[in-house]
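The complex is shown incomplete by one protein chain, all other protein chains being positioned as in the whole.
Let's turn to chain A:
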Amino acid sequence: MTMAHPTPPPPRQGGLALRLIGVVPPVLMQPALGRIVRRIAALHPSIFQRLGDCRSATFVIEPRDMGFALVLRPDPANPQLRAVKRDAIPDHRARISGDFLTLLALVDAGADGDALFFSRDLTVSGDTEAVVRLRNALDDVEGSIAGDAAALFGPPGQFLLSRLRDAAANVTPKEGPHAI
């Protein structure tokens, strides 16, 4: 009584921006990722209250169409976000996987995590409670985490995000269940 995807996904826009991110070696991402996570933590300290005892947990966020994964440790005293090669993912408490644009849409408040789970575009494994806590903590952030991150890098960051948003528009629920 379940339903398969009846139509193929539409072609994506913003492919150049995606390719650009895909070719950056993880080691070169570290300074930017460090700035981003510290900035988000400073702007939105209420995140940590909702995370509860998961503040010391290690989360892996895995864009399946990229050669890297992100490792997040939302410790308020020392928040960490770093990129690792997909064959070097460390031990972790929970893992969230989806296409890069799907994950971007989630942190840009442009898509519903449950709907993406229903459509199987998002998968989670490990400690489900930690995933739920992280999801709820991030969803209580006013505005867009992606927007806050892009603002750190001025007009180039804003331009890159706008191109990615064009592409990620295809993953919002308004575009239908089989858009990605």
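The criterion applied here is as follows: contacts are C-beta pairs under 8 Å (C-beta built on N, C-alpha and C of every residue); 3 or more make two chains touch, one makes a residue touch a chain; residues count from 1.
In this text, contacts and distances are computed from a predicted model.
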item: The complex's invisible chain, by UniProt name, from "3-isopropylmalate dehydratase small subunit", "Uncaracterized surface protein containing fasciclin (FAS1) repeats", "ABC transporter permease" or "Ubiquinone biosynthesis protein UbiU"; value: "Ubiquinone biosynthesis protein UbiU"
item: Identified contact with the non-displayed chain, of A:35, A:50, A:93 or A:163; value: A:50
item: Option from A:83, A:124 or A:150 whose C-beta touches the chain left out; value: A:124
item: Sites on chain A contacted by the missing partner chain, in the whole complex; value: 1-5, 49-52, 109-115, 117-120, 123-125, 127-129, 131-137, 139-142, 172-177, 179
